[in-house]
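Every protein chain except one is present and positioned as in the full complex.
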Amino acid sequence: MAGNSFGKAFKITTFGESHGKGIGAVIDGCPSGIPLCEEDFAEDMARRRPGRTPLDTPRSETDGVEILSGVFEGLTTGTPIALFIRNQDVKSEPYEILRTLFRPGHADYAYYKKYGHFDFRGGGRSSARETAARVAAGVVAQKILAPLEIQITAYTLEMGGIRAEHIDFDAIHENPFYCPDMAVVGKMKEVLSRAREAGDSIGGIVEVRTTGCPAGLGEPVFDKLSADLAKGVMSVGAVKGVEIGAGFESAKRKGSQNNDPITPAGFKTNHAGGILGGISNGNDIILRAAVKPIPSIMIEQETIDREGSPARLKLEGRFDASAVPRAVPVLKAMVAIVVADHYLRFKSIS
Amino acid sequence: MAGNSFGKAFKITTFGESHGKGIGAVIDGCPSGIPLCEEDFAEDMARRRPGRTPLDTPRSETDGVEILSGVFEGLTTGTPIALFIRNQDVKSEPYEILRTLFRPGHADYAYYKKYGHFDFRGGGRSSARETAARVAAGVVAQKILAPLEIQITAYTLEMGGIRAEHIDFDAIHENPFYCPDMAVVGKMKEVLSRAREAGDSIGGIVEVRTTGCPAGLGEPVFDKLSADLAKGVMSVGAVKGVEIGAGFESAKRKGSQNNDPITPAGFKTNHAGGILGGISNGNDIILRAAVKPIPSIMIEQETIDREGSPARLKLEGRFDASAVPRAVPVLKAMVAIVVADHYLRFKSIS
Amino acid sequence: MAGNSFGKAFKITTFGESHGKGIGAVIDGCPSGIPLCEEDFAEDMARRRPGRTPLDTPRSETDGVEILSGVFEGLTTGTPIALFIRNQDVKSEPYEILRTLFRPGHADYAYYKKYGHFDFRGGGRSSARETAARVAAGVVAQKILAPLEIQITAYTLEMGGIRAEHIDFDAIHENPFYCPDMAVVGKMKEVLSRAREAGDSIGGIVEVRTTGCPAGLGEPVFDKLSADLAKGVMSVGAVKGVEIGAGFESAKRKGSQNNDPITPAGFKTNHAGGILGGISNGNDIILRAAVKPIPSIMIEQETIDREGSPARLKLEGRFDASAVPRAVPVLKAMVAIVVADHYLRFKSIS
Partner (left out) sequence: MAGNSFGKAFKITTFGESHGKGIGAVIDGCPSGIPLCEEDFAEDMARRRPGRTPLDTPRSETDGVEILSGVFEGLTTGTPIALFIRNQDVKSEPYEILRTLFRPGHADYAYYKKYGHFDFRGGGRSSARETAARVAAGVVAQKILAPLEIQITAYTLEMGGIRAEHIDFDAIHENPFYCPDMAVVGKMKEVLSRAREAGDSIGGIVEVRTTGCPAGLGEPVFDKLSADLAKGVMSVGAVKGVEIGAGFESAKRKGSQNNDPITPAGFKTNHAGGILGGISNGNDIILRAAVKPIPSIMIEQETIDREGSPARLKLEGRFDASAVPRAVPVLKAMVAIVVADHYLRFKSIS
């Protein structure tokens, strides 16, 4: 049953597969009068693209976003904005082996059980390529938020066990890992290189901060801002955990440590991560997502074929040793989409 | 804008406040022909109720669930099942101070900013009492799942920093903390007592396991089973983090460690927590939620009043030193609701 | 699958059966700060109640609406408003015959085919009693619209073939049929009496006018104001047709006759019924609904039993010779609900 739409006031519907014609999104609910052109997408799309660094596998897409509808004379019209990113580098031969074998850690087995028939090339719909549509939609969300001075910043907090110790927003785009602490970039590179040489992959943690968000966003008790953020972020394939503010750390704390004292000048601390009772409180919204190591590794693995017989699988070809840096723009986009959706929902009652 | 419904095929809508007439849920989409009576709710409702243990604050509700509609001659009819739990112990005098002061860590400030006018008594709609409706709805969800041999089990994995080292399902209901490891129950009790004596509170981690779930549940790319679980669980007031399978631990792993090898007899490990590509893979579904320490503490705190002036607040009266045990049946209910919803959604296409 | 909710920003979920404990509605999305008390419901509920006129079958419900949640100190809080109307006059013995026989023109046969198990007493969920919840929800919708000077007026345009020739709003509540033309009330009464004596029933047409609605409501291309009005109105059991503005008459017209010329002072005519391209244009919104004759007649009819064997059915007991007058407040409520929903949706983008 239909599950490819997200959001209620700012609603996105995505489509497309890794090795089909392309990837796209339809955005429904974007207000009219917002300036939007195809160049607006370039920066965020480039950040998501593989092949950015010498450590990445090259995939030659330029990932230009074509606006198919919803914009007239440079401004949105309030009607659906359809975005399309054509696939360009789609050799499917390397994937013939996946016609019979399931890749461990990937969606193949589950897709086969659910759909019977599925596009196995490069993961098809379950490929990380699907997130290109999310990044594109996130650009539009940020176009709504920017004039309100609501700003979303995302970065690699941790990769391969190496954690940023300081958060310097200026550093983020000074290194290929989107790490906010230049002091640990070298170590991250080393860990990544080592994994890569071993044909292995590493995971990490992405943090997303939303600044400038007014108090009042979020619709209890189910469409809490925190709940929709959790859904949006957990719906990204590589994510296996999400936490807000102190998150799992708060499980170890006392109430007297975890509560944020309120003063006339604002909250003294921000263990709540900017959300109380599911509603933004005006503080920065802080969210972290656990990104698992990419399951595609160049090491031989145990698996079965469609008939259930045992098999060995050793993947070859394209290879990223970590999804973490590429997840940064994707998670930024998802947070932007949720915040824009809730901003428009909030407006309807205020 | 409307945010009090959850689920698409098995859809619940809840209502009610802590100190209003009561708390309720309307369940829409429950198939017809399922046996259901008011006694069915007693067990799970009792587990959620405060005042179960000598350590809890007594609140004298028996929390009987009244079925207002949708059941005829002992069987569901496929029409909406309305459930109502009348509030009985609703002295509102102790809450008069909240007419002006915001409790740190609670929703008061955010509700005031969003709604202007809100029921401040005991947290009103943002009270943990709201979860009574979730537990009731979860009972109906489990009535759908039980004949399919899909079983949900929840327990306190960690409280106040004390973590269960073994998972023994039989132990769970042998102790008031729903801890699956009797060996650590004593320590949990000690930590809780100490916090209580200090007027403080402690957090913890609840784990929920779903066994017997067939492969195929979950609707990518947004209504992934993992994404809806994350939303359902994060929508519970006290929860600040959620993870599936290896979760945040997977951020530190290599792909070769994190992938679950597939054999003719099934998956060799379950780091994926039973979900691949957002779809159940037939393995146990494993989820953990971080529960923050209850913000209501008996220690004086810094806050402001509605005019923004500084104030000191020292709460008195009812007091639970931890929400963790009570969160166990609530999170079990939320998982049951998500799984039932996805089971019915799955059926529509198979 | 869940189908008992309606609306997106102002969302209602109804529950309850004719001979169960009662009928209710949960309203989600009502803004905070709106004055609301139980007395507010009395007038519209009384208009829907059977037994208003000497011609009606008495059913002794007073149909008091109990507010279960969402109102605090006389004002809505922005949280769900649960409304409950307890059934009082619910003798179920007369309905035992329906355990086996299907009433022609009623939902019995379809419910049996769909649900297998259903509450057959008085039609259960398919009873016109279900509309009590709609009327109650409509009162809340009107509470939102009234300060905006958006006014909904409904009346019996035609009954038993007798049609009002003039529309005088003042006349509507001067007669038990809610007919806006006192000159034809006598004839309506005569036709109704004759049908009643024959044990038969008559249908009619209800017209609903919304005045004061600003231009801009409606969300093309599917959630057009006209489309949502059509759905809301057609979802009322007795309704078999709906038209907007010139409606079916426009099928016989030329474009030059049907277009409404636009002048600086507004539209010269209103064949569009206040809606262009699915969006309100500032003109009065005019809608008509065809209400079928009540299928419960005291004349023997041909039917079958649950096993498919032929049978004869002659109903006895309660009897209304026409649903038309009682449909008037119900259709007013549905239009109010749709307009309130679209008003709140419109606000989110403006």
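Chains: A, B and C, in written order; residue numbering restarts at 1 for each.
The definition used in the following text is that a contact is a pair of C-beta atoms (placed from the backbone, for glycine too) under 8 Å apart; a residue touches a chain by one contact, two chains touch by 3 or more.
Quick caveat: nothing in here was measured; it's all calculated off a predicted structure.
Chemist: Thinking of the whole complex, not just what is shown, which of C:Ala136, C:Ile172 or C:Val242 touches the missing chain?
Modeler: C:Val242
Chemist: Taking the entire complex into account, which one of C:Gly122, C:Gly273 or C:Pro329 touches the absent chain?
Modeler: If we include the chain that is not displayed, C:Gly273 is the one touching it.
Chemist: Thinking of the whole complex, not just what is shown, which of A:Gly24, A:Gly199 or A:Gly216 touches the missing chain?
Modeler: A:Gly24
Chemist: Tell me which of A:Pro50, A:Gly70, A:Pro176 or A:Pro293 is the one touching the absent chain.
Modeler: A:Gly70
Chemist: I need the residue numbers on chain A that touch the omitted chain, in ascending order.
Modeler: 1-5, 7-11, 13-17, 20-24, 26, 28-29, 32-33, 66-70, 72-73, 75-82, 84, 114-119, 124-125, 344, 348
Chemist: Can you list, in ascending order, the chain B residues touching the missing chain?
Modeler: Given the touch definition above, chain B has residues 8-9, 29, 31-32, 78-79, 220, 344-345, 347-350 touching the missing chain.
Chemist: In terms of residues, what is the contact footprint of the unshown chain on chain C?
Modeler: Residues 1-6, 8-9, 14, 102, 104-111, 113-114, 125-126, 130, 158, 160-161, 195, 200-205, 215-216, 218-224, 226-235, 237, 240-264, 268, 272-273, 275-282, 290-297, 299, 301-304, 308-310, 345-346, 348-349 of chain C touch the chain that is not shown.
Here is the rule we use: only the chains that are shown with their structure count from here on.
Chemist: Taking each chain's centre as the average of its Cα atoms, which chain lies closest to the overall Cα centroid?
Modeler: Centroid comparison flags B as closest.
Chemist: Could you check chain B for residues that touch two or more other chains and list them?
Modeler: In chain B, residues 1-5, 8-9, 14, 114, 125, 348 touch at least two other chains, as defined above.
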